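Just one protein chain is left out here, and the rest sit where they should.
Chain nomenclature is as follows: A, B and C, assigned in order of appearance, with residue numbering initiated at 1 for each chain independently.
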Amino acid sequence: MSLSPEQQAEIDALRANPQQTLRTVAPGMEKHLYLAHPVLDHGFVRVIDYMGDDAAICQAARVSYGKGTKSVQNDEGLIRYLMRHWHSTPFEMCEVKLHVKLPVFVARQWIRHRTANVNEYSARYSILDREFYIPAPEHVAAQSRVNNQGRGEVLQGDEAARVLEILKADSARCYDHYEQMISQDGQQGLARELARMNLPANIYTQWYWKVDLHNLFHFLRLRADAHAQYEIRAYADVICGIVADWVPYAWRAFEDYRMNAASLSAQMVDCVRRMLRGEQVTQENSGMSAREWREFQDIVGL
Amino acid sequence: MSLSPEQQAEIDALRANPQQTLRTVAPGMEKHLYLAHPVLDHGFVRVIDYMGDDAAICQAARVSYGKGTKSVQNDEGLIRYLMRHWHSTPFEMCEVKLHVKLPVFVARQWIRHRTANVNEYSARYSILDREFYIPAPEHVAAQSRVNNQGRGEVLQGDEAARVLEILKADSARCYDHYEQMISQDGQQGLARELARMNLPANIYTQWYWKVDLHNLFHFLRLRADAHAQYEIRAYADVICGIVADWVPYAWRAFEDYRMNAASLSAQMVDCVRRMLRGEQVTQENSGMSAREWREFQDIVGL
Amino acid sequence: MSLSPEQQAEIDALRANPQQTLRTVAPGMEKHLYLAHPVLDHGFVRVIDYMGDDAAICQAARVSYGKGTKSVQNDEGLIRYLMRHWHSTPFEMCEVKLHVKLPVFVARQWIRHRTANVNEYSARYSILDREFYIPAPEHVAAQSRVNNQGRGEVLQGDEAARVLEILKADSARCYDHYEQMISQDGQQGLARELARMNLPANIYTQWYWKVDLHNLFHFLRLRADAHAQYEIRAYADVICGIVADWVPYAWRAFEDYRMNAASLSAQMVDCVRRMLRGEQVTQENSGMSAREWREFQDIVGL
Partner (left out) sequence: MSLSPEQQAEIDALRANPQQTLRTVAPGMEKHLYLAHPVLDHGFVRVIDYMGDDAAICQAARVSYGKGTKSVQNDEGLIRYLMRHWHSTPFEMCEVKLHVKLPVFVARQWIRHRTANVNEYSARYSILDREFYIPAPEHVAAQSRVNNQGRGEVLQGDEAARVLEILKADSARCYDHYEQMISQDGQQGLARELARMNLPANIYTQWYWKVDLHNLFHFLRLRADAHAQYEIRAYADVICGIVADWVPYAWRAFEDYRMNAASLSAQMVDCVRRMLRGEQVTQENSGMSAREWREFQDIVGL
């Protein structure tokens, strides 16, 4: 991560200056405000603003006039009920705004989550910084042999070295050429909106991203999952930690009913019932394909 | 408007208890928090929470690290530029959450604005209050003769009296029957989800409504417009006042470039140019239909 | 259901007139086009148009140039894989447009599904018909004692009769008054946008509703569920039958992985594993609340 001294000074100034508000304040979130949580080699996640807390979820679900007179225990119970029964609108009543610095290929996956607000740094208007994602050696991995869209073993020795060398050299050369093309020193200088096309997908970009808690949970379920590409998962994992501090009840409900939950197909439910009655169930008499059967075994721990 | 003493006490308690935050605070909005602005005979609009201010719009547009070092004058200029050139995403970076009490027929128009978050009081789960919208005499108007979906002159005398009598009597009778049907006194009591179907569309409901500033401006442009039905316009007008206090630069830009702006068709632009060159333009040589020509005359003040 | 002879003639004319197209045609859907499937006492669902079929889901998932050379078996396998692993975008590539006639209180639940396109019959502009939903006797049920937002036993005898009498009489009276208020016979006539507020929520409205298959599945999972209010479930059930004819592979995948699937919380997964290892698990040592434990017992059939 690379914050300039000026940027760090701006962050420090903002954190030094609390103000009074009548709004709901989430103490667990105040401690994160403006700080840059490092992700990958040059990226970060910063909380710029937030709206609501656990109590706000309940307040909206009850359409109440004040904070409600219900006990804290009732709040957690209500939140767990809402999550378990797929009520989405009360979770939409919390909102968070993040400043994220991330490689372009990660940004391209991230933007597919459409129900969010985004302002991205414009490479038509501005000049991008010379910052590229170069994976740490333990993340330079081979194509998976079992999963067409995943990675397998970590590359070793010469092959790993060659990969890192290529990524570094091509990034540097492409950026040098980018600078040469836009330079107005002794020439007109190519339009920035054109020159940017020479930059590879591991260059870093930045954006402000604002999303409600329901849609953020959806993002985290998909992107903090073991099947997500490591580089976006690294961001999702940092955001998970922030959400756990912001809305602890909602976070625990999300863990229990989404992240660590399992979806059993009709056939899987039937097999569990038969097995609990003592029946011997095999893939052959399960009604599942070989692939589903393996997924089932993973879930029930056989 | 009818807040119970308990509701008023909850509001007072919330307003008596400021807390410290590191977030952006909009002083013009703090003064509105939780207060119930009356609308129509029993309705209200209350600000429950907000995120951002004028500076937050600029901060997102610039994807900046802090508040930015730009002058206040620059901020207003940037906001006006963004509004004039239809940049929508920076305005999406502000968010507001309202608690609204409104008649069902107004709620049915309002909900058509889809890009918002809503939690409505559930008449499957709870019992609705005996509160119905009965228009003030100056709003009891005849069907318009020129506009199929509007109202014309205010009704007078017996006809007006009959209307008000019908509305009051039918509301009261339908509610009495609603209560009789759900009563568990000496009978089982009809399910609330069924009994509610006997209630007319002037009964009041309530909801929490959360929306970003861009979509709120879109709502206000359509619903604070002279062609909107008076009853939803009454809500939009109150919200306009709140937004003007919250984000004064954005509000003035919205007034100049949306609310009080005019959209000229290709034909209208052509006519203005010809007229400014001194040409005599009539409907016949304007390329417009009679209806468009009248709309054009309204815009250019002829 | 009440189609006038003119309406029926229009439908017959449309069905008598096939045309040639190069687009994908789903034979199972052609047979439904324009026909009014009756729902409740006066409602219906009609398919007005559709886009795509099972093959179109696969074609988009593969971003292919033609229909693809893959076998039909591969198509079903791919669709089941996409559904099981929560891939939503390929299902968004199918679209359906329905004409629905439905009571207002059902419309109010339905409209909460925001990712859809709607044109509703305007009661500001037009006069509503005298058609009200009066439940069949077997659907006039008491408030549930165990579920705050559900219904329990069917009402019997005098109580049931009183309910039906109230609903019929109030509907008729409110509609009579609606007609009196808007009448221009010997008076000016109240604006339609005002008069409509006297009509109860069991009056029928109509709309065109257009939605993609992914969002339609989400609608059906919630509204064809046993916990949905009967009156909206009646519409969802009819649409389920239509979808099963339109995209049979996607429908079966939806049945197996959504409708008849079960979501096990982290605690439930743990209990299943312990039980399959022969451990005695009770609510006390399950980590679940009493309510969750009952839900768990329902799923695993204990």
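Throughout what follows, a residue touches a chain if its C-beta (ideal position, glycine included) is under 8 Å from a C-beta of that chain, and two chains touch if they have at least 3 such contacts.
Values in this document were obtained by computation on a predicted structure and should not be read as measured data.
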{"item": "Visible contact partners (per top-of-document touch definition) of the missing chain", "value": "A, B, C"}
{"item": "Identified contact with the non-displayed chain, of A:L167, A:M259, A:L276 or A:I299", "value": "A:L167"}
{"item": "Hidden partner chain, touching residue among B:N74, B:Q184 or B:S265", "value": "B:S265"}
{"item": "Options A:K31, A:H85, A:R108 or A:R291, residue touching the unrepresented chain", "value": "A:R108"}
{"item": "Absent-chain interface as seen on subunit A, which is shown", "value": "103-105, 108, 111-112, 114-115, 118, 122, 124-125, 133, 135, 139-144, 148-153, 155, 159, 162-163, 166-167, 170, 173-174, 177, 180-182, 184, 187-194, 196-202, 229"}
{"item": "Touch list for subunit C against the chain that is not drawn", "value": "3, 6-7, 10-11, 13-15, 17-25, 30, 33-34, 48-52, 56, 59-61, 63, 65-67, 89-90, 92-93, 95, 97, 99, 117-121, 206-208, 210, 212"}
{"item": "Hidden partner interface residues of subunit B, rising order", "value": "77, 84, 86, 89, 112, 222, 255-257, 259-269, 272-273, 275-277, 289, 291-292, 295, 299-302"}
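By definition in this document, only the chains that are shown with their structure count from here on.
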{"item": "Chain-level touch network, classified as line, ring, star, complete or other", "value": "complete"}
{"item": "Superposition of subunit A upon subunit C: rotation angle, C-alpha, nearest 5 degrees", "value": "180"}
{"item": "Copies subunit C and subunit B - interface residue numbers shared by over half, same or different", "value": "same"}
{"item": "Subunit A-subunit B separation of Cα centroids, rounded to whole Å", "value": "35"}
{"item": "Centroid distance [mean C-alpha coordinates] between subunit C and subunit A, Å", "value": "33"}
{"item": "Computed distance of Cα centres, subunit C from subunit B, in Å", "value": "29"}
{"item": "Two or more partner chains touched - positions in subunit B", "value": "118"}
